[in-house]
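A short write-up of the structure that comes next.
One protein chain omitted, others in place.
The block that comes next holds chain A.
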Amino acid sequence: MDFTGAYSWVNIRFLLDGLLVTLEIAAISIILSFIIGAILGLVRYMKVPVLSFLAGAIVDIIRNLPLLLIIFFTYFALPQIGIRLSIFWSAVAAMTIFESAMLSEIIRGGLNSIPVGQMEAGRSTGLTYAQTIWYIIIPQALRAMVPPIVSQFVALVKDTSLATIITLPELTHNARIVYGQDTNFVIPMFIAMGFLYWVVCYTLSKLSKRLETSNA
């Protein structure tokens, strides 16, 4: 074990570069999958004929597949049908496809947890269907949805490590390169990358706890 050698400035810089890519991928995927997940969740909640069924079927298939398979798919299989994405955007596409499905399920569950009476009450006071959803259902559902949504974001950050398989230069990938040079670096590198992931994820989950208590 060689901690001083492993934690040289060059190596630490390299790890932090990886962390930056991890955070970038996570942030872009969080934003995209939240938007798509919210739309899918709403469509399923509103029970639009055909559309809701289709959305439900797609979501059920995607959230029951391993993310790793979807990453393989966007990087190795899509070029076969003429869609060629860079490593970075393959990873973003895979994360977004998978996490949108997971989030849509959380959002649909949150919306469904609001008693039907709320919708009826909203409609009977003269609000339109859309107004009732926007002003009455969503604000109440949000309270139930925020903690699981943040947990899903934590899962997303952890999941970005899988993109190392398509050689995305994120944290895990860079740490593996460093410890590949010298077996004495293996343990220090595992400690360093474990610590970095842990700090990011723990901070996010603590944030979720804060939101949970301040909402109650």
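Rule of thumb we're sticking to: a contact is a pair of C-beta atoms (placed from the backbone, for glycine too) under 8 Å apart; a residue touches a chain by one contact, two chains touch by 3 or more; residues count from 1.
Just so it is clear, contacts and distances are computed from a predicted model.
Visitor: Just go with whichever of "Carbamoyl phosphate synthase large chain", "Amino acid ABC transporter membrane protein 1, PAAT family", "Glycosyltransferase involved in cell wall biosynthesis" or "ABC-2 type transport system ATP-binding protein" UniProt uses as the name of the absent chain.
Guide: Matching the unshown chain against "Carbamoyl phosphate synthase large chain", "Amino acid ABC transporter membrane protein 1, PAAT family", "Glycosyltransferase involved in cell wall biosynthesis" or "ABC-2 type transport system ATP-binding protein" yields "Amino acid ABC transporter membrane protein 1, PAAT family".
Visitor: Sort through A:Thr125, A:Thr167 or A:Thr183 and give me the one touching the missing partner chain.
Guide: Among A:Thr125, A:Thr167 or A:Thr183, only A:Thr183 touches the chain that is not shown.
Visitor: Give the residue, chosen from A:Gly5, A:Pro66, A:Pro115 or A:Pro139, that touches the chain omitted from the document.
Guide: Once the missing chain is taken into account, the touching residue is A:Pro66.
Visitor: Of the residues A:Val10, A:Ile81 or A:Val116, which one touches the chain left out of the display?
Guide: That would be A:Ile81, which touches the missing chain.
Visitor: Can you list, in ascending order, the chain A residues touching the missing chain?
Guide: Per the touch rule, chain A residues meeting the hidden chain are 60-61, 63-69, 72-73, 76-77, 79-81, 154, 158-159, 161-162, 164-165, 172, 176, 179, 183, 186-187, 190, 193-194, 197-198, 201-202, 205.
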